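Note sheet for the following structure.
All protein chains but one are shown at their positions in the complex.
Here is chain A:
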Amino acid sequence: MSPILSIDHVGVRFGGLVAIADLHFDVQAGEIVSLIGPNGAGKTTAFNVMTGFLKPSQGEVRFRGTSLKGLQPHDITRLGLARTFQRTSVFPDDTVFDNVMIGLHRQGASGGAPGMARASLLDTLLGRAGASEQALRARAAALLDWTGLGGRAREKAGSLAYGEQRLVGVALALATDPAMLLLDEPVSGMNASETRVFVRLLRQIRERGITILLVEHDMPMVMEVSDRIVVLNYGRLIAEGPPEAIRSDPAVIEAYLGQGSAARRAAAEVREAACA
């Protein structure tokens, strides 16, 4: 089986700074894969390359067999590869409902759900966009219910708690009807129970046939949901494998957590999480 996403010897340099030296891995359709590594390892840079926000200095990314070389972010979204952002995950001045409505921008473009013919600019001017607007609203409401944001629909996205804003970001990415989702630290800012709910949502997303690539610092969560983990350090891939292999890999623990007492404490935390 050919992979849904393949990162083919990608390198990114900003002037003399090497953000990613040589990244090479595949994600199979239906998998949940985590990309982990210490801060500055190049995880978000890798996401930016995969989604067209950065041009790689070398190598290329292929999604469902199509090279993403030279494609703009909105083109890549149209191919079915959606992402969330680490910090700014919402349109702050709009309600949560309108956020999702903005996210449904591409719906009906082609191969969308039946009855979702997208209104053209001319239809809009002539007032013929009513039916597709109604279909969009129904879709937005369904999506909010699914992600557990139904009760927040009328609130301004910028006024939500941080954890809920992350959830809006995920709902926005889902609104593009993706085949694969890149999640950049989705549970940062969530408390333990919110995280548990989110993990359930992740599994539901996967059950709908959406492949997931996850960047996350919450180790217990990563160990729990991932089929496979890819470890990045200093822009290089240092390990790849199932959670059990990664958690017991001394090279990973050392490289990922570094030396010293703080590192030993963190390593103990990882082991604890592994036992949990």
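Quick note on the criterion: a residue touches a chain if its C-beta (ideal position, glycine included) is under 8 Å from a C-beta of that chain, and two chains touch if they have at least 3 such contacts; residues count from 1.
As a convention for this text, contacts and distances are computed from a predicted model.
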Which of "Peptide O-xylosyltransferase", "Isoquinoline 1-oxidoreductase subunit alpha", "Branched-chain amino acid ABC transporter permease" or "Cobalt transport protein CbiN" matches, in UniProt, the chain that is not displayed: "Branched-chain amino acid ABC transporter permease"
Selected from A:58, A:72 or A:204 as touching the chain missing from the view: A:72
Among A:92, A:151, A:209 or A:242, the residue in touch with the chain that has been omitted: A:92
Option from A:105, A:196 or A:236 whose C-beta touches the chain left out: A:105
Contact footprint on chain A, counting only the chain that is left out: 51, 53, 72-74, 77-78, 82-85, 88-94, 98, 101-103, 105-106, 118-119, 121, 124-125, 127, 129, 133, 136, 169, 172-173, 175-176
